[in-house]
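Below is a structure I'd like to ask you about.
Heads up, one of the protein chains got dropped from this complex, but the rest are sitting where they should.
Up next is chain A:
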């Protein structure tokens, strides 16, 4: 872990009316680190991501990004939404959807095509540049959203259950593609998921939240070697030990008790 964190939650409270969703949430994500956040439904993991992304303001406390408090979304923080079909523009082609981010970035018109081609190649969609999202499978649509996010050249990627709606095979290949992108871009990744194995497989660290209000229940360092492998990593004793610990934690916190 690097000494200066890129993202720091500093006793963040978030209340919707009387309902406290996050309570004194404090944790840090180092530069280049992949942190996966898990927890039972209603524990506020998606809300925590939205606060960190600047989409909602905390009621008390603050999230600091590179030392400065986050008050609004930033272009160097890209958000990958779970519902890719809603997050893409249905009237634009794959190339057009990537272009949206470049237009927002102010990339000159003449340089867009080249960037779009490179980004679509990176996510394996180059051959589908002229297809509309409705003509693509779920996995392809999510790849397209990731390409659009990469167009922002983000220092951090906020991924909100990005593979939750995909089938198991597609999910695994996207996990590996994401790890490859993280390695190549050195982007910091805040990854929310409800899939415990996915969290261990991807993360340098896994943070487990407990509900009512959302707060940290467990923090696990994942000391599994990289590059990771869908078969051998998932079979390693360390992976199984972490999985066991995490399952026990989720089971206990779903019952409402402290682990």
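Keep in mind that, in the parts below, contacts are C-beta pairs under 8 Å (C-beta built on N, C-alpha and C of every residue); 3 or more make two chains touch, one makes a residue touch a chain; residues count from 1.
Please note the rule applied: contacts and distances are computed from a predicted model.
In the listed set "Thiazole synthase", "Chemotaxis protein CheW", "Amidohydrolase family protein" or "NitT/TauT family transport system permease protein", the entry agreeing with the UniProt name of the missing subunit chain is "NitT/TauT family transport system permease protein". The hidden chain makes contact, of the residues A:21, A:38, A:101 or A:220, with A:101. From the options A:27, A:81 or A:191, the residue with contact to the unseen chain in the full assembly is A:81.
Only one residue from A:4, A:57 or A:89 touches the chain missing from this view: A:89. Where chain A meets the chain that is not shown, the touching residues are 53, 55, 72-75, 78-79, 81, 83, 85-87, 89-91, 100-101, 103-104, 132, 134, 152.
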